[in-house]
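A single protein chain has been removed from this complex, and every other one stays in its place.
Showing chain A:
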């Protein structure tokens, strides 16, 4: 079920948080409201880590990750890197990459199986992505925009893309990603989907400006109504039990 929230009176929640199936990163805000909203949804299921990247709070747009790994830009300090390594589960590989395009969240859109990358990304970066995140990488554009990470919100069950995407593009992307896609908006008609919301397989968080119509579209494309966290966590519990021992 999708939730509406705000970060310090700003509706762009995808900028200040990163949600995956294994962990959740949130930015350090003045009040604890943002953090507690995530906590109330995800507390027992996945770890929620408060962090900054390169001293900034726009962590959602700087890093890219899924349940297998997390990629952070070269601007990340050593302390932040260590903090992340300490807080995240061991199965998650945290890797800092040297890349000219340092806003990795804007350049890479990924779920647990497949990723879309900015067309100008380095060859090595692409290899690192494939390696660390364990995904198949496709260089693509969305509605003529090269910042695929900003204009597309992806989960293992579905995705939303920029509203001006043509029908043929939508079909092509859908075939590549192997998930159903829809062209839609978030935050009362904003086209920058990934900045306005953050999503994983069973829950989504959107800005408070999101209208009921947009919320229903999100719910339907990401199949959030039937999804229960328990089914996924059951799978994970097997690995968790292993670690206790």
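One rule holds in what follows: contacts are C-beta pairs under 8 Å (C-beta built on N, C-alpha and C of every residue); 3 or more make two chains touch, one makes a residue touch a chain; residues count from 1.
The criterion applied here is as follows: contacts and distances are computed from a predicted model.
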Self-check item: Options "60S ribosomal export protein NMD3", "Phospholipid-transporting ATPase", "Chloride channel protein" or "NADH-ubiquinone oxidoreductase chain 6": UniProt name of the undisplayed chain
Solution: "60S ribosomal export protein NMD3"
Exercise. Out of A:41, A:80 or A:214, point to the residue that touches the absent chain in the complete complex.
Key: A:214
Exercise. Using the touch rule from the top, list residues of chain A that touch the missing partner.
Key: 163-170, 183-185, 188-191, 211, 213-214, 216-217
